[in-house]
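With one protein chain removed, the remaining protein chains of the complex are shown where they sit.
We call the chains A and B, going by the order they appear; numbering starts again at 1 in every chain.
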Amino acid sequence: MGEEFKPRIVAFLCNWCSYAGADVAGGSKLEMPPTLTPIKVMCSSRVDPVMVTLAFLRGADGVLIAGCHPGDCHYDKGNYYARRRFAVLKTIFETLDLEPERLRLSWVSASEGQRYAEVVREFSAKIAELGPNPRRRQPAGIKES
Amino acid sequence: MTAASSAEDNVLVIGAGMAGIEASLTLAEAGAKVYLVEREPLFGGKTIKYEEVFANMECSTCMAAPKQQEVLQNDRIELMTLSEVREVKGEAGDFTVGVHRKARYVDAEACIGCNACFDPCPVSLPNEFEENLGERKAIYLPCPGALPNVPSIDTERCVRFTENKECTLCQEACMFEAIDFNQKDEDVELKVSGIIVATGSDLIDSSQLKELGYSGEGNVYTALELERLYASNGPTEGTIQLRDGRTPSSAAIVHCAGRKDTGYCSAVCCMYSLKFVHYLKDKLPDTTVHEFYTDMCIPGKKYQEFHDRMKDKVNLVRYDELSVSPNGGSVGISYKSGAGTNEKLDVDMLILAPAMVPSRGAEELAGMLGIEQGGRGFFGSSTGSPAESGKGGIYVAGCAQGPKDIGQSVAQAGAAVGRFLSAASRGFSGE
Partner (left out) sequence: MEKRIGVYVCECGPNISEALDIDRVVEAVSGMDGVVVADRYKLLCAGAGQQHLVDQIKEHDLTHLVVAACSPKEHESTFMSVCEKAGINPYMFQMANIREQVAWVTPDKEQATERAIRHVRAAVGRVIRHTPLATREIECNPDVLVIGGGIAGLSSAALLAGPERKVYLVEKEPALGGAVKGYEKLFPGMRSGSELVQRYQAQVEANDNITVLTGTTVKSILGFLGNFEIAVENGQGEGQEFMVGAVVAALGMKEDTESLGEYGYGEIDDVYTALEVEAMNLEGRLALKNGDAPKSVGIIHCVGREHSEYCSSVCCMAGMKIGRYLKDKLGDVKVTGFYRDLCVPGCDAEQFYRETRDAGMEFVRVGRVEVHDSGNGIVLKCGTAEGAVKEEKVDMVVLLPSVQAAEDVGALAEMLSLPLGPHGFMIEEHEKLAPVNTSMEGVYLAGGVTGPGTAEQTLSQSEAAAGRILAGLVPGRKLETEARVSEIRADLCAGCRTCLTVCCYGAIDYDPMKGICVVNEVLCRGCGNCASACPSGAASHRHFTSNQIYREMAEILK
């Protein structure tokens, strides 16, 4: 007890827009809380519900999925699929005993460094407010092949 | 033309905007070696000055950046920035081109793009890329995200060149020994079998349009100035504010600025003026926006839809004649409406949509290449295909040939490459 809660957030960033936007935020030296670690995917449509669920089961306090703005997806409609999967996943969040706000979907374009920083800061603050993942436990029992 | 890249398969592309980029990438795919010559220190043309493009408000830099990266990473494309064509000799299949390359004074291999050299520079001046709305130093990058991501020294401003001073402040600040004052301008000779001219366009000098009140100091702006104000990588990071710091509560956009002088319609202004409504309403939702137009030029399957979405957010006013004069802190507009009545309106901010004119230096380039300029100064012959210049082995693409939007510029660049590849495969016979 007494140890400050350091949120651990996993962010799925798409190669063409949001990852580039994160780089621009970096290039502009915009300070962001150290709570978030990115995983680069080619498209936000690569992020499937199992991946997200597993992140929470492994103890992630928050998951951010960021893709291109609707209409701008490098792969035509990938981000629309991401949006749909995300919406469906949110509806079953209750069954996981998790607050739906722990999962966020944002659109960040490749030049929106400022916006990326804001999303990260806001989301980190929200997760800090929500507290640790109630399901956080040792990562045993998850088999990998 | 086979896929092998032999010496004859060299092509020169003049101008590295969207049309030049498209031409270069397609030529490289065909196996050609491409010399992509660009006079600015960065490339991307006008497109990279916009935050968004019509009609879907796509992020402009996001759209251009992957293409720019492809150019930078393509082994067959040699991008030569700070370079200009000085001489052209020869004919289709065998041109000899003299290119003058200005020194950057920064070693592109050593520089890691950390920008530490800017701060110590003692010379500050208005930044042309930012339409003079922001400042830069004598050693500078035109904007955040500029590619190549390597600064250059402006020899017309750096005191080492203008005053022969032994100033080494930037060099001292560089941890990577990337600044090299020993670099020299050089003249290179390129042997190419074809040339594609993609030099783009400029806006007419609005200060010449006497009745429209533009001075570069007041609250009358040009389209490019507004683009830089709205740009998230611009001098105000996207905040739209007047030169005196006030936030405008009313704005007017005036189409056809300079149209009487040029005698043609610049094709893209109606659409980008509607885009400006989106810009203004996005940042300043409570601002009243008026748009003064003569004819609404929105051809094609996609544009009217955008107009229909924007039209309720703006007061569209058809005008016959219009003049502008300052009115205290406001901008006073006097106009004759489409219905024939004389009206007046005061606004905080006025944005002009100035005519598109051939790029600076078009006349000299036409002379060097031996190609025609039409009556309006744009390149190209009026017979045959739009990508033809009238001279064998030389092709035109994009706004260098006449006002058009990005999609048409890119298509035309493809056409220029198509004509070149086809002609090259036939040994340029009949050109």
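A few comments on the model shown:
We adopt the following convention: contacts are C-beta pairs under 8 Å (C-beta built on N, C-alpha and C of every residue); 3 or more make two chains touch, one makes a residue touch a chain.
This is a predicted model, so every value here is computed, not measured.
Every visible chain touched by the undisplayed chain in the complete complex is listed here: A, B. Of B:Leu224, B:Val289, B:Ile394 or B:Leu421, it is B:Leu421 that touches the chain left out of the display. Summary of contacts with the chain left out: across B:Lys210, B:Lys301 or B:Lys344, the touching residue is B:Lys301.
Among A:Met42, A:Ala87 or A:Ala125, only A:Met42 touches the chain left out of the display. Residues of subunit A that touch the chain left out of view are 8, 10, 19-20, 22-23, 25-27, 29-32, 34, 37-43, 45-48, 50-51, 54-55, 58-60, 74-78, 81, 85, 117, 139, 144-145. Remark: the residues of subunit B touching the chain excluded from display are 1-3, 18, 22, 26-27, 29-31, 53, 55-56, 58, 63, 67, 69, 73, 109-110, 112, 114, 175-176, 263-267, 295-305, 308, 318, 338-340, 374-376, 378, 382-387, 402-408, 410-419, 421-422, 425-426.
The working rule: only the chains that are shown with their structure count from here on.
Subunit A and subunit B, compared by their mean Cα positions, are separated by 37 Å. Subunit A meets subunit B in the complex at residues 16-17, 20, 24, 27-28, 68-69, 71-72, 74, 109-115.
By the touch rule above, subunit B contacts subunit A in their complex via residues 51, 56, 58-59, 61-63, 65-66, 144-145, 232-233, 237-238.
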